[in-house]
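The full complex has more chains than appear here; those shown keep their coordinates.
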Amino acid sequence: MRAVLLLSCREQKGIVATVADFIYRHDGNIVDADEHTDFENNLFLQRIEWDMEGFRVPRDAVADAFRPIAERFAMSWVLRFSDDVPRMAIFVSKLDHCLHDLLWRQRAGELRAEVPFVLSNHEELRPVASSFGIPFHVHRFTPETKAEEEQRILARLTEERVDLVVLARYMQVLGSAVVDAWRSRVINIHHSFLPAFAGGRPYHQAYARGVKVVGATAHYVTEQLDEGPIIEQDVIRVSHRDSVEDMVRKGRDLERVVLARAVRLHLRHRVLVYGSRTVVFE
Amino acid sequence: MRAVLLLSCREQKGIVATVADFIYRHDGNIVDADEHTDFENNLFLQRIEWDMEGFRVPRDAVADAFRPIAERFAMSWVLRFSDDVPRMAIFVSKLDHCLHDLLWRQRAGELRAEVPFVLSNHEELRPVASSFGIPFHVHRFTPETKAEEEQRILARLTEERVDLVVLARYMQVLGSAVVDAWRSRVINIHHSFLPAFAGGRPYHQAYARGVKVVGATAHYVTEQLDEGPIIEQDVIRVSHRDSVEDMVRKGRDLERVVLARAVRLHLRHRVLVYGSRTVVFE
């Protein structure tokens, strides 16, 4: 089993030494460490991972043991253990490529997570979830019933002890109640290289503009549609020969890979959000 | 010597056969042909290149011989010969990377063009032009004298029989007199993947937004700043480790390559503009 500490605080001397000493002093062996200093904002961010084998603080006491250091440097921090398997809910509408891909990767062991359920505002993708043995819940709503239905969705997330929500081409805008409660824990895939072509029908926009590359962007969801912190982006070349349908097809391959990379990074505790940006410790 | 015909017209039967027959009937040998049909706009576009060796119409009579076909199909068309060497003027301000690169490529034979002069609103890059033996002209202006000075620039372009103007990080917006007279003959490099980050300081915008790729776009200049038809785009990955200065540095490599590819395509008569888009016959 391994422990991972993700932390950020004001840049100051001695952080690296103090954290490393904490681990060494208790006979831990650091297996991965990465850090970043944002000099513009005077901010220090670090990810450090160590082997719990032989560590002289029991798993349940590590947080308490570390707390004095965190307080001394006024850190924001989270501590995770590799034997915690995060629970990831997947929200979809009618398109199956991202859902299919995530479930295949989860089964193949690429994404270390349990999937307690798939949620949708439509029935269409129930067979996909079923073929992987995953429960499928439909939450339909109208503009009038949305607020109320989202409370039911929130209740389900809590009840099922969900850690991460993945919007795998879910064609609904989450209300502020969900966004607030789940900040930095909802990942969306947008089918353009943001900030270009935010909003609806990005491939149509891209076609009309005559661009020579199209992209996909995985980001955390915030109040501002398509403006949340970006985790991962990638692009693919297109030409005048590509119709909108060709862009949609090529884009599917991108969306699958970009979303999967972002989800994997999050699940491995490799992403730290600060302000409107992310640090990705790859 | 080879001839190149670039044409577009309403989609209709018999265009390919008629054009191919015109060449074959006069003993020409087609060495390259490419076409595109835009079914949405009912438009046919073609590039066809043939060897003039043994062609039974003399070079100066080809246009007249072809005109009846062009009229029958109501084509827009241009005819070029490979022994015409286009004349390319390069406009710059203070940044030397694109200028240096274009002049190196021209000398290396990658860009088949003569460079009659480099034009700038500053003195700084005179030594670069000089080291390649190219005349360097400074045209400075204030907002008040801009219209007048641009007339002098237009006169110089005419006098020097310029065919193509390349804005190699020229930090001035061309006035409508120049844009109108030089439509589809002025190529600009913008240091972002348009339409993202149009306008000023795109790398600063990209940094603030926290994107994971930055790009560059070569396009023809139109009245709308950064909205002209795109010829070529490419991107490069960045991470949280990249400061604005790192993005500027990485971007320089992109800008050089993207601009050079676009210029080369234009000089080889491989780009056709239609509406706000381009067809690139690679």
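Brief remarks follow.
Going by the order they are written in, the chains are A and B; count residues from 1 in each one.
Here is the rule we use: a residue touches a chain if its C-beta (ideal position, glycine included) is under 8 Å from a C-beta of that chain, and two chains touch if they have at least 3 such contacts.
Small disclaimer: the values here were computed from a predicted structure and weren't measured.
This homomeric assembly is drawn with 2 chains in place; in total, the structure file defines 4 copies of the chain.
As a working rule, only the chains that are shown with their structure count from here on.
In whole angstrom, the spacing between the mean C-alpha positions of chain A and chain B is 42.
The residues of chain A lying in touch with chain B in their complex are 36, 38, 193-197, 208-213, 215, 229-235, 239-241, 276-280, 282.
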